[in-house]
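Report on one structure; see the data block that follows.
Removed from the display is one protein chain of the complex; every other protein chain stays in position.
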Amino acid sequence: MSYLSGLFSTVFERRFARAVSSGAEGRAINDLAHDLLGTQGEVSGSTVARLILDHYAHAEPNEKRAFFDFMLRDLEIDPVDVVETLKTYKQSPSKRSYQAYARASEPRRQELLRRLNQVPGGTQRLVSMRHDLLRMMQQDAALGPLDVDFQHLFASWFNRGFLVLRRINWSSPAAVLEKIIAYEAVHAIDSWDDLRRRLEPSDRRCFGFFHPAMPDEPLIFVEVALTQGIPNSVQTLLADGREPIEAQDADTAVFYSISNCQAGLAGISFGNSLIKQVAAELSRDLIALETFVTLSPIPGLTRWLDQNADPALMRASLEQQAAHYLLNAKREDRLPVDPVARFHLGNGAVVHVVHAQADVSDNGMRQSRGAMVNYLYDLPQITANHERFVTEKVVTASPAVRALGASVPSKS
Amino acid sequence: MSYLSGLFSTVFERRFARAVSSGAEGRAINDLAHDLLGTQGEVSGSTVARLILDHYAHAEPNEKRAFFDFMLRDLEIDPVDVVETLKTYKQSPSKRSYQAYARASEPRRQELLRRLNQVPGGTQRLVSMRHDLLRMMQQDAALGPLDVDFQHLFASWFNRGFLVLRRINWSSPAAVLEKIIAYEAVHAIDSWDDLRRRLEPSDRRCFGFFHPAMPDEPLIFVEVALTQGIPNSVQTLLADGREPIEAQDADTAVFYSISNCQAGLAGISFGNSLIKQVAAELSRDLIALETFVTLSPIPGLTRWLDQNADPALMRASLEQQAAHYLLNAKREDRLPVDPVARFHLGNGAVVHVVHAQADVSDNGMRQSRGAMVNYLYDLPQITANHERFVTEKVVTASPAVRALGASVPSKS
Amino acid sequence: MSYLSGLFSTVFERRFARAVSSGAEGRAINDLAHDLLGTQGEVSGSTVARLILDHYAHAEPNEKRAFFDFMLRDLEIDPVDVVETLKTYKQSPSKRSYQAYARASEPRRQELLRRLNQVPGGTQRLVSMRHDLLRMMQQDAALGPLDVDFQHLFASWFNRGFLVLRRINWSSPAAVLEKIIAYEAVHAIDSWDDLRRRLEPSDRRCFGFFHPAMPDEPLIFVEVALTQGIPNSVQTLLADGREPIEAQDADTAVFYSISNCQAGLAGISFGNSLIKQVAAELSRDLIALETFVTLSPIPGLTRWLDQNADPALMRASLEQQAAHYLLNAKREDRLPVDPVARFHLGNGAVVHVVHAQADVSDNGMRQSRGAMVNYLYDLPQITANHERFVTEKVVTASPAVRALGASVPSKS
Partner (left out) sequence: MSYLSGLFSTVFERRFARAVSSGAEGRAINDLAHDLLGTQGEVSGSTVARLILDHYAHAEPNEKRAFFDFMLRDLEIDPVDVVETLKTYKQSPSKRSYQAYARASEPRRQELLRRLNQVPGGTQRLVSMRHDLLRMMQQDAALGPLDVDFQHLFASWFNRGFLVLRRINWSSPAAVLEKIIAYEAVHAIDSWDDLRRRLEPSDRRCFGFFHPAMPDEPLIFVEVALTQGIPNSVQTLLADGREPIEAQDADTAVFYSISNCQAGLAGISFGNSLIKQVAAELSRDLIALETFVTLSPIPGLTRWLDQNADPALMRASLEQQAAHYLLNAKREDRLPVDPVARFHLGNGAVVHVVHAQADVSDNGMRQSRGAMVNYLYDLPQITANHERFVTEKVVTASPAVRALGASVPSKS
């Protein structure tokens, strides 16, 4: 009973856990999984689920791998069963025949994951489990189907309707703030003092999406600067010792960093919704706000310029190069090469202004020679922009950016 | 744009909603559903989802019926597609082939419901929608398969790991308390004063499960009396003017009423887990507590006695009759006739004591001639009891109840 | 140890209380008061304070009276001591000499009350104690000086900076809402359903001031209707079955009821500050709001008309009579006769419009023949209005009201 004692906070729970798990603790994780799926799961479910998750947490990589294999192989659909129940259902459709099909067509590992989720803290541990899985999949593609099941469940559990938008500021729990430091992916945060400079001044905001079952874990967060006019340099924006303005005096909200936090939630998208909800939240309090833009990196610019060393392009200014790249550099599927561009254009934003000397950090110089771009979120146009981008692959841009881009003679 | 204006609380949201929904408002609900499932759903999803839910809320029964039919028929699986993707997957299993199967094997109406759920308040409206559906199904069994999809999604969304146990007392929001009055199913609450008598005294507790997306809606709740010794009458327990005891002095917690609140969540079970979590919660604060029992109705007793008018049984005392009934009255599947008995025995409780003159209300006299029963939750025994009940259909009872039951000569 | 057991919720506290109070329980309240003021108060203070408050709560009126007398007589200042310490201080001013004076000039009953306040729930019990005192003072003015001490302490404890403005709505705790029903002084609330009609519709608001040490006890609350235009009848405003408007569409906020809740806080004024804070709060969310008015009773009108039965006045319309009364009916100190007028004019509001047929309830007809008045809170003018009212006793009114008032020939 060694580690069990730590899992239950009350005498009551310990007594119950002891009653349930006498004998269980010695069992293999796969056997426990069968227990959890069986009848006993109804009554002693959460204790068994806890044991499984704890086994897993202490497992070596090869044991984890074995557990994944077990789920893939032993808790797989039975194709004969799928086809037969389907046939019956189509012949005589009814609640009962459809239920039989529904049960057969879904592998039992989904039910296992749902039952593991009953435990307090279970959701987070399943997100970590998928993180392990994604890493192993890089070596071993055979695990792919298991990931489909995880992703299916997570899309349901992390439905936007369940997420909570919370402001993150210097009064947020340290347990949340340390995640902000850890997960900031765009412009690294060095220290708690650096973090405070992003959160405490009157002209800074930060918002994140949270899931109620993981209250200390932001899923994604966005950092916002409130400014007068559109900024052209992230270093100026974040300068130590700068003089903050009053929030009420700002006419522009600048989304200068958006970071996903949970590797185990890869592929579950929240970003689009986050920007719009934050824009709504800011408008509520700050009535002078009129413009919502990003100040975004152009991560693919340098590489693309190196690969497309056209003499005319080489002679152009960095702004011209950046505009040309954002408007014309496409993948095979005719979508932009630049991943950040794909994200914001896909959300319905437009390419608004490009700037040289805008990110002169090592990373900024390396990836884009210091260039950055503002994407504009123009509310009444968002849906139409999005529609044209998705269906016709049209990159919408301001006249100025279009002119800049057009001023570079095309290769052909 | 008439009613849209009421749906959005900020100017910002209204502006955006107007941009999205110009033209959309006139469209039929089914067309909107296709929009929501299409590409546009990514960007303007929640506005379209809101429109659909609002259409639905204002719809006549026949329109609702038509919407259900639409989901059943137009958003149904394609059996050919299921079989083909399944075949491909089994021939060359991969993430991609499994994804194709997973997508084909699940009807698109599930995705529609997930997208409707994005809207604030959406979860509750979908629970109401299923309530409508369940009512229509009483007339029309063809709707059954649609209910399977609802139930499947709800089981995932209302996973026990997402539920929050909250104490309900006189400091709870009125919006919650009015639900307690409305939903109390066992011993009706007459008025706010009556409610207060159940919540405010030092020896009363009430707990409910809540879902974070429906914070004012209890899903299920249990009322508890703290006593010294096991009570034998619900009227005494609830007597107006009785003298409460100090909670710290109680040795027994009596679960005297458990009520489900959401008709739209029928079939999603929380009760078993509730009793155990409440018992744990109570033990944490009240260290003198040793006994956890119910004071439960025997709803099927009168009817069964009427149907089994054996002379020997007729001559027995009410306690004997009740004990006999609880131990021996079985359905075809060999489980007890009595639904409350099935619930508690299924949870691992045992039949502990039976009482005559225990519920002398009209309802109590009618359903059980005034008899009630205590089921005992004896922690260390719960799993074993449950196991025997489920697998061997054994009704475990105290020696006293067994003796009482045995004192009635069997019919044969 | 009988009732002590109920006062302490943990075993720990009980053990400590038992150690402290062995022997103490039998002592008289006055002796306990001396204990509390003595050295022991430092360590066992809150237990002794609890005993005193509990003694008091169970005391008969004559015992309470005796306790008040004790405080007045035994815990009184010593005039010789005051004069001597004062002389020493003025001769050689220093921290020490001033401290001696400060201690001598304040009666020890103030320190007793501060120490009684240490107990959880103590503040509320002291507010009740003053309520008792105020009632006894009606018979016996000799208790007056004790009330001065209560009032002095309460003014400090209930400093506006410590009060919290909280919205009260249908999600507020029932324990708070029942106070709203009980304390509504202007337009009585019949039932929980009636209360809900005041709180739940989109165009209703209610706010109260709370003190952190009495979280379930509103000190004062105001009910607000959001309207388009200025209303002229409270029955129309509160009509059952009326169609609410969207809050965002309101241009006017109507303060139609302001009620003090704590008789024990008589003379501690919060009303002025409440109206302004609520106006600020409403403006934050509802940007279309432009006008802040009351819809107020004219409680002294009927009586005054009866006492001033001037024929010209008798022939005037009710609106003329009301305008005349509000502008001209003065007390000896030249302030308006009407208490509600004094309150709002003192806050810097102006008499804006008078209405006949505005409150046709029994009470409304009785006190003012159905007339009501809107006082207008015009932000930029509030200070100047207040200043003129307080220093020059000028009643500011709109041109319309002035014209109405002037149309009645003056008695002289």
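We just call them A, B and C in the order they show up, numbering each chain from 1.
One rule holds for everything that comes next: contacts are C-beta pairs under 8 Å (C-beta built on N, C-alpha and C of every residue); 3 or more make two chains touch, one makes a residue touch a chain.
Here the structure is a predicted model, which means the values were calculated and not measured.
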item	value
Contacting the left-out chain in the complete assembly, out of C:302, C:347 or C:396	C:347
Where the missing chain touches chain C, by residue	10-13, 15-16, 18-20, 39-40, 42-44, 46, 79, 82-83, 86, 89-90, 93-96, 98-99, 102, 105-106, 114, 117-120, 122-123, 141-142, 144-145, 147-149, 152-153, 155-157, 159-162, 164, 212-213, 272-273, 276, 279-280, 283-284, 346-348, 379-383, 386-387, 390-391
Touching residues on chain A - with respect to the absent chain	5-6, 9, 11, 170-175, 177-178, 192, 196, 202, 216, 246, 248-249, 287
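Heads up, the rule we're going with is that only the chains that are shown with their structure count from here on.
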item	value
Chain whose Cα mean lies nearest the overall Cα mean	B
Chain of greatest Cα-centre distance to chain C	A
Homomeric contact chain A-chain B: same or different residue positions, threshold half	same
Between chain C and chain B, distance of the C-alpha-averaged centres to the nearest whole Å	46
Chain centre separation (chain A, chain C; CA means) in Å	52
Chain centre separation in whole Å, for chain B relative to chain A (CA means)	34
Touching two or more other chains - residue numbers and ranges from chain C	287
